[in-house]
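Report on the following structure.
Left out: one protein chain. Kept in place: all the others.
== chain A ==
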Amino acid sequence: MAAGVATWLPFARAAAVGWLPLAKKTMPKPPVDKKSRNDEILFVNVSGLRFQTWKNTLDRYPDTLLGSSEKEFFYNEDTQEYFFDRDPEMFRHILNFYRTGKLHYPRHECIQAFDEELAFYGIVPEIIGDCCMEEYRDRKKENQERLAEDTEAEMATDAPLPPGSTSRERLWRAFENPHTSTMALVFYYVTGFFIAVSVIANVVETVPCRPLKGSVKDLPCGEKYSLAFFCMDTACVLIFTFEYLMRLFAAPSRCKFMRSVMSVIDVVAIMPYYIGLVMPENEDVSGAFVTLRVFRVFRIFKFSRHSQGLRILGYTLKSCASELGFLLFSLTMAIIIFATVMFYAEKGTKGTNFTSIPASFWYTIVTMTTLGYGDMVPNTIAGKIFGSICSLSGVLVIALPVPVIVSNFSRIYHQNQRADKMRAQQKVRLARIRLAKKGTTNAFLQYKEQRGIQDGDSDSTALCVKNRSSFEHQHHHLLHCLEKTTNHEFTDELTYSEMCMTESVGYRTSRSTSLSSQQGLSSSCCPRRAKRRAIRLANSTVSVSRGSVQELDTLQVQKSATGHQSRSSLNAKTEDMKLNCDDRDFTAAIISIPTPPANTPDESLPPSPGIPGILRNSRSSTYTQETVKISSL
């Protein structure tokens, strides 16, 4: 339990008054807790570090905590000083603010801790001096960005599906996150395999194979084994089409899906095949068709669904698109300038390659990227001078975009790595949180058990008492009050599921008892107890011999009785006996849980001490057979 909420506990306990009119039983007794101003120099004690300052200094800023009367709440009469339970190191900076009027941000401190201190002392961060403001702003922005990224990664689609999701939603999830189900994983790998097959087929079919018998020319394999390649292509396209249609069906927003990059790539990958099917074997048109086959190479981009690295690369390029665009533009400017210059410089030469300015573009690009094919070379001196200037500036201009891309890539890559690490640790974290939560519930359940023992034997209190803080006492008291209000008890998951499992065992038999109609209203999950109640009533009203036999049967099935169960069952017996004597009215649907035997001070419980005594003695042996014996009494 977080220590922070300790201060709210008295409040929550006081608010329990709101439950009182609803409660059917009296509330349990709360645990007893033995324990709660000229110009002068003020003493301020911050976690043991004593500061002294003039009252006037603090009064300079009346809209902060230290400057207003709010500090009176922290005044300690006994030691005549103001005591703050905060970080003494940070307080130094706060106090300096009062003294010098300038607030500084200590660089080695965590930005959030600093912000919290400022919030506590009522100081707005805007007044940080210019010397430290930039650093503060940068750190704050970085922190916020990192937090935003983390929350985005948390809200990633790894959360489990809500139970009421349609098949369409599940299909979409399977497509987006293949690792959620085995079927999706299988499909994912199959499509990956077929993409690879398709791409390799595209590549291999252009490799020259050995020619057919009787022919001299080398034939590309695509034409030699055209049928085989056609079949493979058909198979791949069928799979891709099927996948695309499935995704289209499952997509939550079909318009958005159709406009997304991946779906466009999908369409472009399969289109050439269908166009080829449709188009007739016409000579002039098939030329265009052949160029369409180029688009089949786009299938390789489908791999980006399978490879995270590819996606990161794509995302990097997208994120630094504006920088790249600008650099491209400036590069174009440089190319045009140098091409023009080279053209006019080489204009005079006979037989020159620089036939036009666009023709010089090729030379400029090759030179600026330091490729230097040598197919176009300047001959004049002016041309050579300008050519060398061109290649030197090319080195600079080309080198510029690289750091931008690299830094962006590394940032996104690290962010992705962090997301992966967090996802991996998420499971461990959730397990630990669940354990802690169970720990709280278990603590309460243990406490309840021990109260049962405790209140019974006053002598053995020393043995049973565990070392528990007063906070825990009070918290358990609060939970106890809630139980009394609603007349239901807290149990743990195991007991609950066990009870519900016996339902299927005993349900059929319970219906056969003639008292089942009476029990209908009494909503009990465990018919074992319902039947025991039936037995109780049987003793007084209707005799159901069949019921008792069946009960014994089911009881014998339940060999494993945890301590908790037996205790509650024993208590059920107390209650039933009481009901037997007093009140046969079973219309109240709330199963009134019996109060632990000696807990309540009221005398409204008729079964006096005798019965609890018997039950308590038999508590030590928690076998159901023993309880059966008692029940038959």
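Note that in this section contacts are C-beta pairs under 8 Å (C-beta built on N, C-alpha and C of every residue); 3 or more make two chains touch, one makes a residue touch a chain; residues count from 1.
Throughout what follows, contacts and distances are computed from a predicted model.
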* **Missing subunit (named according to UniProt) among the choices "Metaxin-2", "Ribosomal protein L19", "creatine kinase" or "Kv channel interacting protein 1 b"** => "Kv channel interacting protein 1 b"
* **Full-complex contact with the absent chain, from A:151, A:215, A:253 or A:322** => A:322
* Any idea which of A:88, A:122, A:220 or A:276 touches the chain not displayed? -> A:122
* Using the definition of touch stated at the top, determine which of A:9, A:204, A:313 or A:398 touches the missing chain. => A:9
* To do: Kindly note down the residues of chain A that lie in touch with the hidden chain.
  => 1-2, 4-27, 29-30, 32-33, 36, 68-70, 72-75, 85, 116, 119-120, 122, 124-126, 137, 140-141, 322-323, 325-326, 329-330, 437, 440-441, 474-475, 478-479, 482-483, 485-493, 495-496, 499-500, 521, 523-526, 529, 568, 588-591, 593, 602
